[in-house]
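The structure that follows is given in the form of C-alpha cells.
Omission of a single protein chain aside, the complex is shown with its protein chains in their original locations.
Every chain is named by a letter (A and B) in the order it is written, and numbering of its residues begins at 1.
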Amino acid sequence: MSDNQRVIEIEVLRYNPEKDTEPFKQVFDVPFTDDMSVLQGVQYIKDYLDGSLSFRWSCRMAICGSCGMMINGEPSLSCETFLRDYYPARVRVEALSHFPIEKDLVINMEGFIEKLESIQPYIIPKEERTLAQGEYLQTPEQLASYEQFSSCINCMLCYAACPQFGLNPDFIGPGAMALLHRYNIDSRDGGKGERMELVNSEEGVFNCTAVGYCSEVCPKHVDPANAVNQNKTNSAADYFMRFLTPKGGAK
Amino acid sequence: MKKTLKRSNAPIFWALFGAGGMLSALLGPMLVLITGLAIPLGFLLPADTMSYANMLAFAQNIIGKGFIFAIISLFLWHAAHRIFHSLHDIGIHAGIIAKLICYGGAMVATLITAYALLAVGF
Partner (left out) sequence: MSLRRPYVRSMDGWWKKNPFFVEYMIHEGTALFVAAYALILLTGLVYLSRGEAAWNHWLEGLTNPWYLAFHWLALAAISYHTYTWFKIMPRTMPPVIVGGKRLPDWAITGGGLAAAAGACLVLLAVVWGMAR
C-alpha cells in the first residue's frame, strides 16, 4: 500500500435470513482512492473482507439500475456515488428503503415488477394497422413530449424515496406511473382508457401527496412526480366526466 | 392474478384541496395581513374598513357572499385534506374516524358559513 493510502469506514446494514432475527450494522475499514465509488467499496469488502456480503450490480455506469441502495440515508446508485465525497466521515450503506430485505443489500422487488407488468408497458394501437401501412411516423416534438419518461432504468430509487409507498406498498408508485404516462402520451398509443382503471383505483395516483422526493433522487431526471400528478388531473377529469360521456369513462 | 380494483373517491376531496390551496396561496397572506394585523393594529387601511356597516353591506352583496363563502369553505376543505393525510403520514391511521373529523368538520363549517351568509340577509 502507498504511504498516502487513506482508509474510510463503511457501515453496512447486514441481514442473513438463515442466521439473523433482524438486521444489524457492521463496520468495515476500506482502503480507497479518489476514483472509487461506493459500489467499488462494497466490492472491496466482498472480495477481501467478507465474501458473504450480498448486493446487486452490473454495468457500474448508472444505466442498468441494479446497484441502488441507501447511502447516508439517501436513495442513490452506488456506482455513481463516490467515497471521496464522504471521507473522513463514515459511509452508511443500507438496502433500498420501503422494500423487504432478502439479504444484506438485496431487496425483494417482485411487487415492483408486477406493477410494471400491470400497466401494459407496450404500444396499444389506436386502431387496427396492417404491415402494408408501414411504420408509425413521429415528429421530434411528439418524441420530446414523452422521451424523459422513457428514460427510466427501473432502479427503484423513486420507490425508496416515496414515503407513501413505504406506508402503503400497494400504491402503484412513481416508477410504474412514469412508464404508464410514457405510453399514454406516446402519439402511437391509444391505450389510455385501458390504463385508467389502475390510475383511478385506491392503489392509484391519489396515494401521492406530492412530496416530490422521487423526482429529486431519480438518476435519469425522469420526473416521476410529474407523471403521477398530471394523472391526478386526468383521473379527476375521468371521475367527474364519466356521467357525461356515453362510454362513461373507465371502470 | 388480477385483483378487483376499486375506484377511489379521492378526486372530490383532491379537487377541493387544490382549489383551496390555490386560493390560499394567492390571497391568504394579504387576507391575514388585512384582517388579522392591519385592521386591529390600525395601519395600511382606514380605521373603519371593517366597520359593521361596511362588512354587513359586503356580506349582503351577492359577490361578497360568494367571496366569503369561497374563502372560508375552500380554506377549510384544503386544510381538512392536508391534515387527514398528515395524520396518516405520522402514523395515525384512524381511518373513518379521522375522515369524519376532518372532512366532516369542513362540511359542518361550510354549512354554518352558508347559513350565516343567508342570515345576514340581502
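The rule is simple: a residue touches a chain if its C-beta (ideal position, glycine included) is under 8 Å from a C-beta of that chain, and two chains touch if they have at least 3 such contacts.
This structure is a prediction, so every number in the text was calculated from the model and none was measured.
Participant: According to the contact rule at the top, which chains on display are touched by the left-out chain?
Facilitator: Contacts of the omitted chain with visible chains: A, B.
Participant: What residue numbers in chain B mark contact with the hidden partner chain?
Facilitator: Chain B touches the missing chain through residues 20-22, 24-37, 39-41, 44-46, 48-50, 52, 54-56, 58-59, 68, 71-72, 75-76, 78-80, 82-83, 85-86, 89-91, 109, 112-113, 116-117, 119-120.
Participant: In terms of residues, what is the contact footprint of the unshown chain on chain A?
Facilitator: 15, 17-18, 22-23, 73-74, 97-98, 100-102, 108, 145, 163, 166-167, 209-213, 215-216, 223, 225-226, 229-230, 232
To be clear about the criterion, only the chains that are shown with their structure count from here on.
Participant: Could you give the separation in Å between the centres of chain A and chain B, each centre being the mean of its C-alpha atoms?
Facilitator: So the centre of chain A lies 37 Å away from the centre of chain B.
Participant: Considering the complex alone, what residue numbers of chain B touch chain A?
Facilitator: Against chain A, the touching part of chain B is residues 5-12, 14-15, 85, 88-89.
Participant: Can you name the residues of chain A that touch chain B in the complex?
Facilitator: Interface residues on chain A, with respect to chain B: 163, 167, 197-198, 200-204, 206, 209, 232, 235-236, 239-240, 251.
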